[in-house]
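A single protein chain has been omitted from the complex, and every remaining protein chain is retained in its original position.
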Amino acid sequence: MALLIRNADIVNADSRYTADILCEDGVISRIGPGIAAPAGAEVIDASGKFVFPGFIDPHTHIYLPFMGTYSKDDYESGTKAALVGGTTTIFEMVCPSRDMSPADGFATWRAQAEGKACCDYAFHMGVTRFDAESAAQLREIVTREGVTSFKIFLAYKGAFGIDDAELWGTLKLARELGVVVAAHCENETLVAQLQRELLAAGRTGPEAHHDSRPPRVEAEGVHHLMSFAEQTGARTYIVHLSCRDALDEALAARARGVRVSIETLIQYLVLDKTYAELPDFEGAKYVMSPPLRDRSNQEILWSGLASGLVDTLGTDHAPFDFQTQKPMGRDDFTKIPNGIPSIEDRINLLYTHGVRRGRITLQQMVAVASTNAAKIFGLHPRKGVIQPGADADLVIYDPDYRGTLSAKTQTQNVDYNAFEGWAIEGRPSLVTVRGEVAVRDGRFVGTVGRGQLLRRSLDTDA
Amino acid sequence: MALLIRNADIVNADSRYTADILCEDGVISRIGPGIAAPAGAEVIDASGKFVFPGFIDPHTHIYLPFMGTYSKDDYESGTKAALVGGTTTIFEMVCPSRDMSPADGFATWRAQAEGKACCDYAFHMGVTRFDAESAAQLREIVTREGVTSFKIFLAYKGAFGIDDAELWGTLKLARELGVVVAAHCENETLVAQLQRELLAAGRTGPEAHHDSRPPRVEAEGVHHLMSFAEQTGARTYIVHLSCRDALDEALAARARGVRVSIETLIQYLVLDKTYAELPDFEGAKYVMSPPLRDRSNQEILWSGLASGLVDTLGTDHAPFDFQTQKPMGRDDFTKIPNGIPSIEDRINLLYTHGVRRGRITLQQMVAVASTNAAKIFGLHPRKGVIQPGADADLVIYDPDYRGTLSAKTQTQNVDYNAFEGWAIEGRPSLVTVRGEVAVRDGRFVGTVGRGQLLRRSLDTDA
Amino acid sequence: MALLIRNADIVNADSRYTADILCEDGVISRIGPGIAAPAGAEVIDASGKFVFPGFIDPHTHIYLPFMGTYSKDDYESGTKAALVGGTTTIFEMVCPSRDMSPADGFATWRAQAEGKACCDYAFHMGVTRFDAESAAQLREIVTREGVTSFKIFLAYKGAFGIDDAELWGTLKLARELGVVVAAHCENETLVAQLQRELLAAGRTGPEAHHDSRPPRVEAEGVHHLMSFAEQTGARTYIVHLSCRDALDEALAARARGVRVSIETLIQYLVLDKTYAELPDFEGAKYVMSPPLRDRSNQEILWSGLASGLVDTLGTDHAPFDFQTQKPMGRDDFTKIPNGIPSIEDRINLLYTHGVRRGRITLQQMVAVASTNAAKIFGLHPRKGVIQPGADADLVIYDPDYRGTLSAKTQTQNVDYNAFEGWAIEGRPSLVTVRGEVAVRDGRFVGTVGRGQLLRRSLDTDA
Partner (left out) sequence: MALLIRNADIVNADSRYTADILCEDGVISRIGPGIAAPAGAEVIDASGKFVFPGFIDPHTHIYLPFMGTYSKDDYESGTKAALVGGTTTIFEMVCPSRDMSPADGFATWRAQAEGKACCDYAFHMGVTRFDAESAAQLREIVTREGVTSFKIFLAYKGAFGIDDAELWGTLKLARELGVVVAAHCENETLVAQLQRELLAAGRTGPEAHHDSRPPRVEAEGVHHLMSFAEQTGARTYIVHLSCRDALDEALAARARGVRVSIETLIQYLVLDKTYAELPDFEGAKYVMSPPLRDRSNQEILWSGLASGLVDTLGTDHAPFDFQTQKPMGRDDFTKIPNGIPSIEDRINLLYTHGVRRGRITLQQMVAVASTNAAKIFGLHPRKGVIQPGADADLVIYDPDYRGTLSAKTQTQNVDYNAFEGWAIEGRPSLVTVRGEVAVRDGRFVGTVGRGQLLRRSLDTDA
């Protein structure tokens, strides 16, 4: 069925203009003034609203076995929440344990998503070990399945983390294939030793989490990745960069020619480490890694988004219940399941605290929350831009909406909201998934299972 | 008359695909597969060639009274040369002397261009003094004429240069109006004193020019501009950045939120300071400011173009004859008219030494030599991109062409070519100006005077 | 008369040992175990105390016409206060107005000191204009009077500040003579314009002072000085460096070979900008330039002292009464006389907040508060070290003393103490000036007028 959006104030990363948008067969078929509605088309008047390309969250976890438990969302609840929040494409990491083969890992994660996903999705293929057998399977997954990014951990050695020889091998394979390597950058040994010291000193609560992973430990991870990227020529992507120290390392590398993109998270922009210091274990709601930082980092990250030095904004969405799961670490902060659920709130927080406060422009918002991720990860121009031929993933955004975030009203499946009671100054009023209306006025009205695994193109810059 | 380009391998900064392009009434009216040729349309088969958006040179001088003489091109010869080289839009600086009012300056430069320009052009409005009267006239020129960028000199104080109080005033006005301020960044006093010392030491030849303006003198200029940009919030653009030291200063500023774009020149990418050391005054051909640098800077600049840290590529085209004008400085290098003419050769050199050598991709070439300038200076999406509605300024580029640069065969009006005998590995085979064919196989076949002064939009990021 | 100090725990910058010290004829004649007391010698047992070389304050103002008034100390009160606080040598700036010749300036300041100074003193010769006549007189002052440092202002243009051409000339002369150039680094125009804007916005109180001279304005000044130092080869000294941004600029310059020493002030180590925000004009007590900074800078400066990257610690002592002088700027913060009097409290605060808190060692305290200044400014080894042949300027320091700073008990002539009520955890129990006891138990017992103008050696590194 066709969909015609009239009087759309179209906001792309690099253009803004008013026109009608016609969506047919899941794609944008025409853009222009005064388009006549085809027979049977739904017609929507977008006057007074913005029309954005569907937003992309480059970093989520939906099926996440972690620290002996599982994150609470499944693909149905997670993608519904994404859509309600204006996100129409998510990236998840296939995260096999070290004793699971890449092929099995990929099959496992795909099975989780199929039939459940309400929006399109893509996988970063986790490389949690690297040897000849893995390499062969990874090569297949890349070339056959169009999974064109890897994800690695420099932290969590022994669990998902890889050592330096594996890092070299992974980057060389990525370079050969034209794959982007996304990396969690923290030095594993420093984290482990600092954790040990803090616990030994009786600092067992969530407020100690920050000091077990201070900014320089993240900066060390970034510097290390940059050194290996430089020698292998691989294209890299730093996930969840949280602070100035880490940013400086990445930018210095970029200035000398290292190929690196940078992701930050909405949490680092609007929260700070004092949240993890809240009493009565409330701080556990705010435990993630890298940890929330000193407030002074926020300005640096906002200005990085505005200047283009920081490329993308994600969430590292990983929902663990406050009542039943976070308490696993009540007596030992290192056992608190990590994550601050935000898949649903990212865009509204970005609009409210970014655009409305004058920190970024509307077009920069589109760039960092949609277009850049599409370009970096081989989805552009199918995703990330409103233009003829692109998928009809659209967000009609109402800047006049006023509301409040709350666990009571949220779609994501977790028992708290880290931004409980925060005001938002805008909301998607309508969201489409390849031409089908999936969200109206904050409620999911789409089709469960409509989401597809996206085949992506390889980096051809090499 | 319509023009239909078949089988175009369309290369935009952020997309690449094959389609037909229909140009009608000066603009691109349709892009798609198998477009039928309208009656009377010229049909061109672009198979085997690239089709680029017309290139933009953000930094040229056509009418340039300088050091007591005039550069040799006029708008006819200069824009013909630009077109032959694939450049379809040029920016020139309106450069009034300190005793000429902005209004008179603008009128003077406009008169030079009208009726002669063969391609579209825009002006950076030179601010060579700043007081209440100038401010009022500048405001008019910006708002009435759509001239939305200023150009200032931190060097050449006493001639075109402005002092710190004027710098502050200019940036505040720019910030208020949404104007970008392009700046020549070198510390004037250091240059003057170093010149004096070198001359006193008997170093009078062109090879001394470099040492009168060493990298740190440029870095000082950049740092100074960045400090003022930061305190005023103005959007700035560093012209002709030549070296790592200056780049580091600009990037450090950008990382702390200063709004700055960076231009380098094709000359800095392919020439180095040893050219200015050529014997028998041959070095004078290679005197420009900032000077050609040590070869080690080239890699930094190329990688800046590839990473996006350097935004644009220009020429600072300023043609002075080697036989009659450069000799003004035979006994005193400070009197050598500055400039290395390149308006005609920029794109072919960039393609040959950049794309063919694997330093940048085709799409990065489009970004730095066309799209980014259009975006920064308020011409996008009219210029800088191939999409429906954009001006039909197109370059059909033949990657199989092999040829040689030479003064004997060039279009630009100057008696030497700085790249004499250099091989090029590609060339525009056809260039259009708003839908009219202006160049075929290296020869201008267009209409003198077709070029228009472009009205540009203001920066709305503020 | 001879003085014998028994059981001295001698703390030099690069050694620490216990011995007896014999002082004869104003100098240290012997150091060793078990020295027999000469006839008539005073014998002091220093057991349980430290013995330091007399401390040097490289940056004070005693006679200071400033903003239409005069600082309150004269050479008698100022040097008494210095001695009570353990400082046995002070540097003051000869600060002629632009219409006073260097020779007259030097004569004026010398006249202020002679017959009054209770400790030795030296002058930084202020260069507040630079022309042929000044140069000739400066040359004389350097060579005849042994005044081997200049002081310049990059701020306060029109008053004491010099322009770029004068800066060049001053540095070249300094380079030729082997003179160190101490510089106040802030960009004058930025300060003036920001002041204007703040006042226009109704921000007239002392709390606005910081924002009129933000860190980047100081960093700009430092970068500017470094650029000129690099091109002239002159040896420079940055006075009162207050923040990380400025330090980073200085260190980057040092790493590329620029000759620069760095001074910070005790005020920046223990106070922060919130003091200037105290209500009821109380903030005026804490107005100085550069202003007190955000607290986060303190750690950087302490670690700079510990690592040796920051060379010296001064006070920029400039006492203006809170009741009668600071109110000149009650309605306009730009008219508040600048200065936070500290000549008397520097050492006790450094010991209490530096050594006792574990931020620096005892030997580092001696280095930054005495030895380094002696070396940089041509007084070493006459001053700044306890060794045979050195002047017998000694501080016997009691680490068991506990007391409180207060205007009621201070020696310096000003009606407030910026550290009112602060605890100190140590105090000089005895201080000597060339072998004569000048302070006992916190009271001056020496000879008014004993202090001499010090002839200093030139930099021979050149």
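Per-chain residue numbering starts at 1, and chain names A, B and C are given in the order in which the chains are listed.
As a convention for this text, a residue touches a chain if its C-beta (ideal position, glycine included) is under 8 Å from a C-beta of that chain, and two chains touch if they have at least 3 such contacts.
In this text, all values refer to a predicted model and were calculated from it rather than measured experimentally.
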>> I'd like to know which visible chains would be in contact with the absent chain if the whole complex were considered.
In response: A, C
> Looking at the whole complex, which of C:Glu299, C:Glu420 or C:Asp441 touches the chain that is not displayed?
Replying inline: C:Glu299
>> Just to verify: which one of C:Gly26, C:Gly146, C:Pro327 or C:Pro381 makes contact with the chain not shown?
In response: C:Pro381
> Taking the entire complex into account, which one of C:Arg6, C:Lys157 or C:Arg254 touches the absent chain?
Replying inline: C:Arg254
> From the list C:Thr108, C:Gln137, C:Thr274 or C:Thr361, which touches the chain that is not on show?
Replying inline: C:Thr361
>> List every residue of chain C that touches the chain not included in the displayed model.
In response: 14-15, 247-248, 251, 254-257, 259, 299-300, 303-304, 306-309, 361, 364, 375, 380-381, 387-388, 460-461
> Which positions on chain A touch the chain that was left off?
Replying inline: 164-165, 167-168, 187-190, 193-194, 214, 216-217, 219-220, 223-224, 227-228, 230-231
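Keep in mind that, in the parts below, only the chains that are shown with their structure count from here on.
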>> Strictly by the touch rule at the top, which chains does chain B share as contacts with chain C?
In response: none
> Centre to centre, by mean C-alpha position, how many angstrom separate chain A and chain C?
Replying inline: 53
> Among the residues of chain C, which ones contact at least 2 other chains?
Replying inline: none
